[in-house]
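Have a look at the structure below before the remarks.
The complex appears here minus one protein chain, its other protein chains still in place.
So, chain A:
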Amino acid sequence: MLSTFLSQVVNGLILGSLIGLIALGYTMVYGIIQLINFAHGEIFMVGSYGGLAMFTYLLPTAIQNQWWFALPLLLIAGAAIAVVVAVLMERFAYRPLRNAPRLAPLITALGVSVALQEAVRVFYPNATAAVPFPKVFVEGTLAIPIGDGIVPIRYTGMLIIVVSLLLAFALNTFVNNSRMGRAMRATSQDRDVARLMGINPDRVIVLTFVLGAALAGVAGILYGADLGLININIGLQNGLFAFTAAVLGGIGNIKGAVAGGLVIGLVKTLGGQYLPGGTPYDYVWIFVVLIAVLVFRPQGFFGETERVRA
């Protein structure tokens, strides 16, 4: 039925834009320092828990129900906590390994993920069990009658799509048109020559982590607000999807990360609906698509075949 199809398309776009938002952090950090920052999924998780903690302990109960007030505060808090953690991670875990063989920071990233999960567990001891996330946006769905059925769209889902695409657009504009964005691209293409232009690579690298973490923090809040439940494993799961999205789109490419996220969202929901096995197998189709892309177009949708390295 058309309405079923469209419902799954809507669900896919919601999930996909969220994944795309997280994927931006993977792709930017890779673009600058050729590191797959496997801890990035945990930055998303930390942002989510950070927002929850802020809501629980700092926000006066009187305004907890005022979504137009609570939501922006939560988004800022989630982004801020994610940024602080990411800056510390870059400074103390990755920067000392800047000139080490590439395997060293990769393994460090895995270590950082575990450390971040356990750090959250200090404050939320039962964190593998789901904790309720505050409803900080309009609840309910908009039901659109199509043909002989109904396509429901969650208001929180609309929020995710609008916020994610706006942020991705803003990031793309920043990277392509601003002076700092130009410095980021220069550092990504040839770090030594970027230094000869007067660019301080350390500052560019920190900025890259900051931008990626802020987006992941926002994604953490949106995710909680949409599902109403979070647990400590959301970083691992969504981080893996987001990493796959970045690879699909062509790692290092901003538009590619968003496109890869949307493809993954659609493959997951439509695959779960129409392919044999149903929802329990929907993860499988994501990785089938990943493998197919890696076989036929290893550089991803938007990736460049030649990469200029520093």
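Methods note: contacts are C-beta pairs under 8 Å (C-beta built on N, C-alpha and C of every residue); 3 or more make two chains touch, one makes a residue touch a chain; residues count from 1.
Just so it is clear, contacts and distances are computed from a predicted model.
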Select, from "RNA polymerase, sigma-24 subunit, RpoE, ECF subfamily", "Ferrous iron transport protein B", "Quinol oxidase subunit 4" or "ABC transporter ATP-binding protein", the UniProt-recorded name of the complex's unshown chain. "ABC transporter ATP-binding protein"
Which of these touches the unseen chain: A:186, A:210, A:245 or A:289? A:186
Given A:112, A:199 or A:264, the correct residue touching the omitted chain is A:199
On chain A, the omitted chain is touched by residues 179, 182-183, 185-186, 189-190, 192-201, 304, 308
